[in-house]
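One protein chain is absent from this view; the other protein chains keep their places.
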């Protein structure tokens, strides 16, 4: 419990810095008025907005006003949709979660067996094949993999729909696209973690008990190998979300990523900021969850 | 949020050692490099790509911007309807894909390398300050690192690009300004551990200047890890650049970039597979080459961080 509180308290300065960075970027480097109004706006409209935004105030006052708005969840209105930005973002969240979840599922299903297999068959042909595949998966730009999958399975073979949502079939290609990227990283991690664990003395002890090799590897080995994998994967949440942004664009997936990219193109800053904070919060929360998982997986770390 | 610092014990390397027998050393390296199949392959690919970028204007068979309305969407030469003039076919405006890929390598490498230099410089300075001086600076810098880690790179880039608007310089700036975090963490971790070693302590005790301690003891010790991270980072940056260009937020036409070509190609998937396929192959091969080279460098320079 103490641990949780301590970590939640640590989030605050991070969010604070994020707000500062975003504030500086949006208010100082660009002209917020021209960013927030469509190009067709008149001079009178601009002046009015300038006044109502308090842009004539000193910078630090502007920042505190801005911070106050953020705390109350007021990110401003999207000029494109004429709706509060936060609501727009939250509305799209479930679709993005769905995609992220499906991708993680694909990644887990691929990487756990392959990672373990390549570790126990170290330096064999199979190992070479799997590690080679993992490197290739890392080297391919994810959106290109998505495009190639569309080319093969939608255009040529006509098995899966090209884009959109609606059915389970719609999930397949985007989830494989993003899942492959994550699996590439995870397979490598699981492999090296397993290799290290399998050389430990307690693995020899497990064998000396007469356990089946599969039990030795999957119970005694994998359970330990999981500890570093979980922690490092949590640090990849940011990458996962970054990947979701692009995959959503490739497959016209109606999630937060697509909304965000659209907003960036239109310079709909209210939406951009809202999405940024939500994403940052998600990353931070997932890191916190990973820390909890880590504590659960590793009894050596005491609960406070 | 757990802060990882990499294993902080490291082989010690002083300036003297790095200087001794440089020639014999590099010969030995070359031998080790040629012993590693993937390392050799990586080197070949990287050298090839660099030469291609430098000589792009000479070796490209066509002007990459030259449109040819008659020969729009010509398939590659080996496919039915191919035209020997256009080995990899043409795009929707009849531009030669091979030439565009050759010229596009310039942007990829230019952006990749410049951004890594920028990120490395920022990360080095902040990491040194954070690790060497500690205290308040350290806390501020490390919380900033946390903040950057909590926002996906690509998102950061999107915000900046939304504000400043896309251009080549913006792209380099944005990529550099968002990927410095890993250098900063590595440099900080190493600095912290080296600072506490006996010989550094005694150097400080006799009043050696900070700048001297940093250049004489700290920099030589982090240079290997730095080179390894930087090399692998070029690969990541190239992918990020192509992603941004693909989203229309990176390189703008009429400049040529692989990512941009891919976003053109995506529109013509139904009829012309080659437009989107080849630029992706180019990216994959380049990135693969850099990863191979980087992994090899890691094995040679930085055995502690070896992955297997």
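The letters A and B name the chains in turn, as written, and every chain counts its residues from 1.
As a working rule, a residue touches a chain if its C-beta (ideal position, glycine included) is under 8 Å from a C-beta of that chain, and two chains touch if they have at least 3 such contacts.
We adopt the following convention: contacts and distances are computed from a predicted model.
Trainee: If you look up the hidden chain in UniProt, what protein name do you find among "Phosphonate C-P lyase system protein PhnK", "FAD-dependent oxidoreductase", "ABC transporter ATP-binding protein" or "Assimilatory nitrite reductase (NAD(P)H) large subunit"?
Mentor: Record says "ABC transporter ATP-binding protein".
Trainee: Which of the chains on display does the removed chain touch in the whole complex?
Mentor: A
Trainee: Given that one chain is not shown, which residue among A:42, A:72 or A:208 touches it?
Mentor: Residue touching the absent chain, from the options given: A:208.
Trainee: So which bits of chain A touch the chain we can't see?
Mentor: Output for chain A: 199-202, 204-212, 220, 223-224, 227, 297-300.
What we mean here is this: only the chains that are shown with their structure count from here on.
Trainee: Taking the mean of the C-alpha atoms as each chain's centre, how many Å separate chain A from chain B?
Mentor: It comes to 21 Å between the two C-alpha centres.
Trainee: Where on chain A is chain B touching in the complex?
Mentor: 7, 10-11, 13-15, 17-18, 21-22, 25-26, 29-30, 35, 122, 135-136, 138-144, 147-148, 150-151, 155, 188, 191-192, 195, 231, 235, 238-239, 241-242, 245-246, 249-250, 260-261, 263-265, 267, 269, 272, 275-276, 279-280, 283-284, 287-288, 290-291, 294
Trainee: What residues on chain B touch chain A, complex-wise?
Mentor: Residue list for chain B touching chain A: 1-2, 4, 143-144, 146-147, 149-155, 158-164, 235, 239, 242-243, 246-249, 259, 262, 265-266, 269-270, 273, 276-277, 279-280, 283-285, 287-288, 291-292, 307-308.
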